[in-house]
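Shown here: the complex without one of its protein chains, the others still in place.
What follows is chain A.
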Amino acid sequence: MTSMESGGDGGKWLDAHYDPVAGLYTFSSCVDLADLSGDGENRLVVGDLGTGSSGMKLKVYRGTALMSENTLLDLPAGLVAFFMDLHEPRIPTTAVASGPCIYLYKNLRPYFKFTLPSLEVNTLEQDVWQQAREGQIDPLTLKEMLESIRKKADVPLSVRSLRFLSLETDGLDEFVQLHKQQPIRRQTVITCIDTLKKSTADEDGVSCLVVGTESSDVFILDSKAFIILSKMSLPAPPTMMDVTGQFDVEFRITVACRNGNIYILRRESDKPKYCVELPSHPVGLVRVGKNVLVGCTDESLQGFTQKGKKLWKIVLPAPITTMAPMDLPTRGFQGVLVGLANCEVHLYRDKNLLSTIKTPDVVTSICFGRYGREDGTLIMTTKGGGLMVKILKRTVVFDDRDSAPGPPLAQSIRLNVPKKTKLYVDQTLRERESGVAMHRAFQMDLSRVRLAAAKAYVKALESSLTPMSASLSEPLKMNAVVQGLGPSFKLTLHVQNTAACRPVMNLAISFLYDENLYRIRDPYMRIPLLVPGLIYPVGTFVDCTNDKGITDIIKVFVLHEGRSSPLLTAHINMPVSEGLALS
């Protein structure tokens, strides 16, 4: 492994390995570190999501090299390594949760598959399929009946019925023939997985598996016999989970759910004990000591107590992509690593930023722990499939830079205010001396300007010169755009009805122009009904018939049927025609 100083974060980390084309596409929940062969050297176990539809693999890395690869059948939702028995040598088992099953691997070989119990099936649905099997009803009737069951029933339909309902009419018969013999089952899907020590808090004690499912349940499974030890239900499907304690003594499961709430489950009850309502959706959940840290979609990191009391909130510079705990028991250090969308990884202890790691790509998964024989190893995978390994320097000291007291930094920056010139001082003197005369002159000028403006305004209104009409019954607005190089121009008029809710009808457009200079293709156009608020483009073509480079104004009138005076007028200054000179 090479050791190179990385400058961005004050030299706290050593760059051990970076492979930008490792082809690892995964999230923090599918990465773990474990001593898979019992030789005291930790391996990296990754559930690779592949392309999302194919190429799902269970990969194991040793040092910088890929050690083994097992193909997975389905997308992994979570991966944990744990001890399921007390046999020597102490070799952990890898559990991969995907779909409704948990696949267990021992010594990197498939060992056991556990499927969650299926859910209760709607009896009506069962009856309907029974009838279909016996040929009493045709597929169309089946579809109608299933549709009505879906609307009314409390128990949701099975996946098969839902798939059937989404089919087109011509595929129905085939589907029924293919599937009608099998019994109906309703399966749930695992959303998150974690481990819980059974009775001892030892590092290598036997653990239970804790599984969260799409059906809003949390199961605790005994790892020896694979029976459900405990079942707890939540108000919403869980998405992330953190478990602490021992099953036989006391435990606490913190679950972030899809409804944006965090629930805390305890040993005694099968219902959540505490609930935290977040201001936005959680994207990461990490327990540090006795506090729970939650990263939210509003670019914030929030700290809560075990009982769900909010402690603090900090705003991050970019959206969070992933979070992972950083636990260094040898030095008594506990923190949280937060991957951000601006290609940075931040290390926080409580709300204090300790270190910033710049990465070449956006980090999607983070795992910190013992890798190989090195205790403080940070493993990250990137959006582009890269693998990055960094080692925490042994000499590093993290000092809390708490938010510095005193005035903010911006206060000491001088503003660039121009100096008051001597000229200005002279002018103020003049103002002071002859203030009254100046005021009088200004007031007189102002009255004159008001008069001039009012005169011009009245003239403009009388001849409807403005491009917006002032009348209350037809509040219209128009602007014209001329495009082209000539001799042919495209003239587009954008007409808009600015009334709140009344449409305008019976309008027409007409032009006034010098016929020696221009020819307009449609000199009279009718405008369709104008719905308020929308902009209606009305276009026509103007041909310049003159080659002397002379330009003129074209006047556009919007007219109302049966009225002689125009509603509004626009003057278009035509550009010089360039085209004739070319031909």
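In this text, a residue touches a chain if its C-beta (ideal position, glycine included) is under 8 Å from a C-beta of that chain, and two chains touch if they have at least 3 such contacts; residues count from 1.
In this section, contacts and distances are computed from a predicted model.
Novice: Just by its UniProt name, which of "Tetratricopeptide repeat domain 8", "All trans-polyprenyl-diphosphate synthase PDSS1", "Anaphase-promoting complex subunit 4 WD40 domain-containing protein" or "Cytosolic Fe-S cluster assembly factor CFD1" is the chain not shown in this complex?
Specialist: "Tetratricopeptide repeat domain 8"
Novice: Using the touch definition up top, pick the residue from A:209, A:278 or A:558 that touches the left-out chain.
Specialist: Considering the complete complex, A:278 is the one touching the chain left out.
Novice: One chain is left out of this view; which of A:312, A:457 or A:524 touches it in the full complex?
Specialist: Selected residue, touching the omitted chain: A:457.
Novice: Among A:90, A:290, A:394 or A:439, which one is in touch with the chain left out?
Specialist: A:439
Novice: Just to verify: which one of A:305, A:427 or A:565 makes contact with the chain not shown?
Specialist: A:427
Novice: Since one chain isn't shown, list which residues of chain A touch it in the complete complex.
Specialist: Residues 260, 278-281, 296-299, 418, 421, 423-424, 427-428, 430-431, 437-439, 441-442, 445-446, 448-450, 452-454, 456-457, 460, 465-468, 475, 477, 479-486, 494, 496, 498-500, 532-533, 535, 549, 551, 570-573, 575-576, 578-579, 581-582 of chain A touch the chain that is not shown.
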